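Only one protein chain is missing from this complex, and each of the others stays in its spot.
Here is chain A:
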Amino acid sequence: MAIAVQCERITVRFTTERGTVTALENIDLTIPRGSFLTLLGPSGCGKSTLLRVMADLIEPTGGRISVLDDAPATARQNREIGFVFQDAALLPWRTVLENVTLPLEVGGGKALPGARSPQDLLTLVGLTGWEQAYPHELSGGMRQRVAIARALVSGPRLLLMDEPFGALDEITRDRLNEELLQVWESTGTTIVFVTHSIYEAAFLGQKVLLLAARPGRVRELVPVTLPTPRRLAMRETPEFVALAGHLRRVLETC
């Protein structure tokens, strides 16, 4: 099976005034292409740091990592990585459509063979009719939809999501969870999704990677055996409840 991300003994240390913090220690991880992995762990377990290592935003202190069979920097420069931030990080001076178009305008004029139509993506995320609106006119859920469309516009083969629905209300979060799975199925892109919600991690992922804190390390890689396509009602099935219970028990020891 083709590999999207391969981590070998990834270690990240930050030096601050109060001393050196080990954010990640000896992370070994293989993410197959086209899969959906959720990263779950208590705050301070380094899940966002791991995502940023994959995105070439943070240089690991030790270990080896390859993204789409290349160095993370190469994958980034080839525009193979899409990233969704916790608070959408839209540019307030640009309209919805201009925000989604941004990745096509920058990058020093490099050709993007996988580029997708911004209009089609706005339709995919259910924002037809809002093209000319400014971010401050949108709700939190709608902003994240724009951010997802923006992350997909260059046609990335790896989509990294850093607690994208963490600040949303539960109803919106549930709906976006279902919709994200549909986006995943229709694009076939690999998704790595950071969350601190047990239910979100279990509902979205094909596998859940549990991380322990201080220092951040792999605790357990839990396969999710729920049938696809996933529906919100599945969260009431005994299998789901058992899975969530297992994740909770492991988290308590992290």
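Just so it is clear, contacts are C-beta pairs under 8 Å (C-beta built on N, C-alpha and C of every residue); 3 or more make two chains touch, one makes a residue touch a chain; residues count from 1.
The working rule: contacts and distances are computed from a predicted model.
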Chain excluded from display, named as in UniProt, from "ABC transporter permease", "Aspartyl/glutamyl-tRNA(Asn/Gln) amidotransferase subunit C", "NAD(P)H-dependent oxidoreductase subunit E" or "Ca-activated chloride channel family protein": "ABC transporter permease"
Residue among A:2, A:91 or A:242 that touches the chain left out of view: A:91
Option from A:126, A:140, A:166 or A:215 whose C-beta touches the chain left out: A:126
Of A:64, A:110 or A:248, the residue in touch with the unshown chain: A:110
Sole contact to the chain not displayed, among A:37, A:142 or A:194: A:142
Residues belonging to chain A that touch the chain removed from view: 52, 55-57, 76-77, 79, 81-83, 85, 87, 89, 91-94, 102-103, 105-108, 110, 123-130, 134-136, 142, 145, 154, 175, 178-179, 182-183
